[in-house]
Each structure stands twice: as C-alpha cells, then as structure tokens.
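Yeah, one chain of the complex is gone here, protein chain that is, but the others are all in their spots.
As written, the chain order gives the labels A and B, with residue 1 at the start of each chain.
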Amino acid sequence: MAQQQQHEDEYTHVVPVSLYVGIWAALMVGTLITVLASFAELGIFNIVVALLIATIKGTLVVLFFMHLRYSPKLTMVAVISSIFFLFILFALTMTDYLSRGWATFAGR
Amino acid sequence: MATAVQPVVERETYLNSDYGLKSWLLTKDHKRIALLYLMSITAMFWLGGFFAMLIRLELLTPAGDLVSSDTYNKLFTMHGITMVFFFLIPSVPAVIGNFVIPLMIGAKDLAFPRLNLLSWYLYMIGACMALYGFLFGGIDTGWTFYTPFSTSYSNTHVVTVAVGIFVVGFSSIFTGLNFIVTIHRMRAPGLTWSRLPLFCWSNYAASLIMVLGTPVIAITLLLVAFERLFHIGVFNPALGGDPLLFQHLFWFYSHPAVYIMILPGMGVISEVITCYSRKRAFGYEFVALASIAIAVLGFLVWAHHMFVAGISMYSALVFSLLTYFVAIPSAVKVFNWTATMYKGSVRYDTPMLYAWGFIGLFTLGGLTGVFLASIGVDVHVTDTYFVVAHFHYVMVGGMVLAYLAGLHFWWPKITGKMYPEPPAKLSALLVFVGFNLTFFPQFILGYMGMPRRYHAYPPEFQVLNVLSTAGASVLAVGYVLPMIYFLWSLRYGKDAGPNPWHAVGLEWMTPSPPPTHNFDETPVVTWEAYDYEHQPQEEITVGH
Partner (left out) sequence: MATSTEIQAAERSFQHHFASMEQQRDTATFGMWMFLLTEIMFFGGLFCSYLVYRHTYYTAFVEGSQKMNIILGAINTAVLICSSLSMAMGVRAAQMGKPKLMVILLLITILFGFGFLGIKAVEYHEHWTNHEFPGPNFHFETGDPAHPPTDPTHTEIYFGLYWAMTGLHALHMVIGIGLVTWLVLAGMRGAYSPIYYSPVENVGLYWHFVDLVWIYLFPLLYLISHKHAG
C-alpha cells in the first residue's frame, strides 16, 4: 500500500517547546512524589503506588518524548502488544509461585 | 508492458551481476544473503546429523559400549543445540523467506538490507562460538541448559556455547524484525493483507514470535553465563535461587520457538498445496488468522514442559488447559489444506509429495502433543522416548519435509534450473519411509518406559532401537540424494523459465533467476491470492 501520508505524522508534527518542558516538569515532580510516597506506610499499597507513578511517568515519556501520540496507530498496537506479552510472562509465571503453598489432594 | 521470458544470453541476474568473494560477503541483496544462509544451514544440518548418527549407533546395543555416558550426554546436547538453534529456527525464514518474501510482495528488497547481512554474520559468529565449544570439549547440559547443572556442576564449555546461542538469537531477532517491517511497509500497490500469500502470513506470525520471545532466552542464557563467570547466583539453589525460574524463562521462549520453526513450514505447505491443486486456498482467512492464533496462543503454554518439574499443581492445570487450545488453529490449517485439495486438479510433483508427508506426519506429531498436554498421560511418558518421537514427528516429519518441499518448489526460481524429477521422487519416498521407521518405534519405546538421554537401556528395548537405527540410515540416504541432484541440476538441469509450475504469485512473474532489482517495474496487484480460476496455463503478465 502506498505510504503517502498527507496528515501530520511524527516527522511533520512539531511538538512545542512548552509541552516538552511541561512533560519534563511532570516527570521531575513524579520522581519527587515517588520518593516521598515510599516513606508513607501504605503496606501492600506501597508497591501499587510506586508502579502507578512509574507507569504514569513512563506513559508521558512514550507518548510525548517518543512521539507515540503522533505516530501511526500500528506503532501503538505494537507497543501495547509487547506489554501484553510481558504481562503474560509475569502473570503465568506467578501462577506457579503464588499457588505453590496451596493445599493439594490426599491431605498433603 | 509484458515481462515475458527474456533471452538468456547476457541477461542480468542476481547471480551474475557481480563476481568475487567480496561481492558475496558484502552483499545487500536478499537473494544472495539467502544463498549464504543456505550454505551455512546445510553445513550445520550435516553436523547435527553426524551427532544423530553417533547417537543411533550407540543405541543399537543395550549396553553403553560405543561411548561413555559423559560423551553421550555431549552428543545429544550438541545434536539438539545444532538442530534447534542452527538449523530449524533459521531454515525456512532465512533461506526461503529471505529469498522469496520480497519477490512475493513485489518489493526490491527487504526493509533493512544491511541488517539482513548482519543477521547472517551474527549467525556465523554464533555458529563459530558453538563449534568452538563443541570441538574443544563439548557441552553436556542438554539443549535445555537446566540449572543448577549448567550453572554450578557442568565442567564443559557452557558459557561459550550459551553465548554463541545468544548471538545467533540476535540473528533470528533481526530477521524477524526485518520481515515484520517489510511486510507492513513494502508491499506493492494493490497487495492488501487479504491478498497476501499465506507464506507471508506464516512468516509474519513466526517473526512476531522471533521478536517477542527470543530476547527472553537471550537474557536467560546471559544470566547462566553470569552465574558461571561472576557468581551472580540467580538460579543457584545454595542461595535460595530457584531452578524452576530458569525453566520458566527458558521455556517462555523455547515453546514459542517450536512455532517459529513450524509456522514458516506451514507457509510453504500452503503455497505448495494451492499450486499443485490449482485451487484457491480453502478458507484463506482462517488459515491466515490461524497463523496469528498459533503465534499468540503459543506464548501461553510453556509450562507444559514442566509438569513434573515441581511447579504447583494449579499452575499445571492452567497450562494444560491452554495447551489444548493451541492445537486448534493447527487443526484448522490441516482441515483447510485438505479441503483445498478436494476437487482440485492435483499433480504429484515432488514438492506435493513432501506436502502430503507433512500433513500426515505433522498431524500424528501434533496429536501426540495433545496426549502430552494431558497431565495424567504426561506424568508417565515425560522424559521418555514418547516425547522424543513426538517432537521429531513435528520437527522432522513436519518441518524438515516442509523445508525440502520449499527448496524443491522454489529451486527453479532461485537457480533458474529444474531439478531432475525421478531421483527427487525417490528421495521423498526414502525420507518418508526412513523417517517413519526411525521414529514410530520410539513412540512404542517411550510408552514402554525407555527414558530419553540414556546411553544404555534394558535388553527388551533392543529390537525397536535397531529398527529405529535402520530407519535413520534410510533417512540419511534420503537426505543425501537431494544434495547430489541439486548440485547436478546447477550444471545439467533444464532451464526453468519464470514459472515452471504455472503458479500464481508475484515471484513467478519475474525471470528465473531474478534480476538483482527483482522487478523491472513495480507490479500492481489486482487479483486475489491463489487466483487459479482466472489464470491461464501460460504465465500471466505483470500489470501496471
């Protein structure tokens, strides 16, 4: 298929400096919050908060610094697919580790 | 303007466009790179076959009398590593895919020609490292590198070979990356996804696995190397490390890897069956989507290699269920191939003979895989010759036959020469008979309890082992013959012309062998895939 892109793509779209600086500021603030939040005692939610903030930061980097926001949809599909398979690696491996202590038959 | 058969005298082809070693070793032409791979892969195939021969010779007698047990461990390890990483995984994609895919989509080359050449060099570097390890002491961990034996106890060249596999893994990753980008971005005008040949769909699906799965085994083998070199003991039980974590990471790649091996072969079969039935692929969309389904589902089932390793029973249940599902898209393909042949105008040329062999043997191998998916059965036959027979049915009966089918099918396009048909048919017969004689007895042996990876066995297993070794000899002859007549055909074969099989496909619309730039003009595709109804018996011409 011909790849004549008449619409703006990541090469023709110019991101304003103010947006880049804004993202930078958000990332710096996010780092500060991550450190401060680690000192709060949230029990099991410490890791949730830490990963949530990291994911928000990461999303900003990917969307704006890496121009995914302005890239073809195919690129977005590819990125989401790889995250999905990474998640499969984590989740299915953990089915083993999480259930090892569960009861089995014959009372063992 | 018609691109008919051009005069043979002085026509520029990719073979005569430039001479000299440098023009081959520094080529960016996907067709030359495919031939470089053909030579390397053929050499590694014979090396793997050599190890197999020694294994089968040892197993002629119940006593471990030909080699010591340590040597035997090295033999099956090196056989497995050579065949899996240096033959099966690259074979169809790197040889046939590299050559044919740009032609099939009407492109001048792959998206990244220099990356393609780098892929071959990485293959060669990895192969040299593995060969060094093999020659100067060998490796005895099994191709599966299970810890803690590979990390803490083996005294063989684990690091060298592991790093060699790491390097060849990147060869595979870059090939897959190249294919994905090429198929997305370099198709000729009019060639929509729904007109794409099924060979491209299959290689695309395999490439997805190459790109997503191979990095995981890369880091895993690197960790094994780190543990041996720097004592970073991630898998060391003495430090609380879990050998099963190694297995999870290893099989996360190595199970999908078997689909990297078989999917391109299935792609070949789709092309061969449609051509020699002179019929459109039955259920084209289903076959295309089944390829993607195999790739996706293949990532969800890895721990069926670990049912008795010590994973939790509940996890095993999940993986067993998922494993049943992965059989479905493969079955969909088999049914569609069969339906394609029904009421087709079937010819019995050699590629078609291999395709029939594939369908029968892959089905048997695949079904025995379903047996193994059942935990109750697996507990009894795991680590026996039943498993060995299962994977050789799919890998050799399936994949190698598909590779041979593809080599025969596209040989005229690659070389411009026809191979001689009578010895080719004989070879196909020898391969089929030899294969079954070698591996069917192994199903019985495994069911009877003969364990794998043992160099000695109880005497009651000898008869079946002798049959198996005899079969291997026949199989070997079946492999040697094509080497001879293919080489013969380069000199004495009939000129092939652009489309000796009267097949439908862009690769058949350019001369044989093709010019360096593939097409004189970029083709514009206006027909559906496998449009045999509308194609006259003579070659059709390239449209504008």
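Going forward, a residue touches a chain if its C-beta (ideal position, glycine included) is under 8 Å from a C-beta of that chain, and two chains touch if they have at least 3 such contacts.
The model shown is predicted, which means the values in this text are computed figures rather than measured ones.
For the chain left out of this panel, the touching residue among B:Leu15, B:Leu117 or B:Ile173 is B:Ile173. Contact with the chain not shown here comes from a single listed residue; of B:Val158, B:Met186, B:Ala355 or B:Met450, that residue is B:Met186.
Interface note: of B:Gly20, B:Gly240, B:Gly376 or B:Pro459, the residue touching the hidden chain in the full complex is B:Gly240. Considering the complete assembly, subunit A touches the hidden chain via residues 2-5, 9-11, 14-15, 17, 20-21, 23-24, 27-28, 31, 34-35, 38-39, 41, 46-47, 50-51, 53-54, 57-58, 61-62, 64-67, 71-72, 74-75, 78-79, 81-83, 85-86, 89-90, 93-94, 97-98.
Listed for subunit B, the residues touching the missing chain in the whole complex are 107-113, 115, 173, 177-178, 180-181, 184-186, 211-216, 218-220, 223, 226, 230-234, 239-242, 245, 248-249, 252, 522.
In this section, only the chains that are shown with their structure count from here on.
Against subunit A, in their complex, subunit B makes its touches with residues 184-185, 187, 189, 191-192, 212, 216, 244-245, 248, 252, 299-300, 302-303, 311-315, 318-319.
Residues of subunit A that touch subunit B in their complex: 1-3, 74, 81-82, 85, 88-89, 92-93, 95-97, 99-100, 102, 104.
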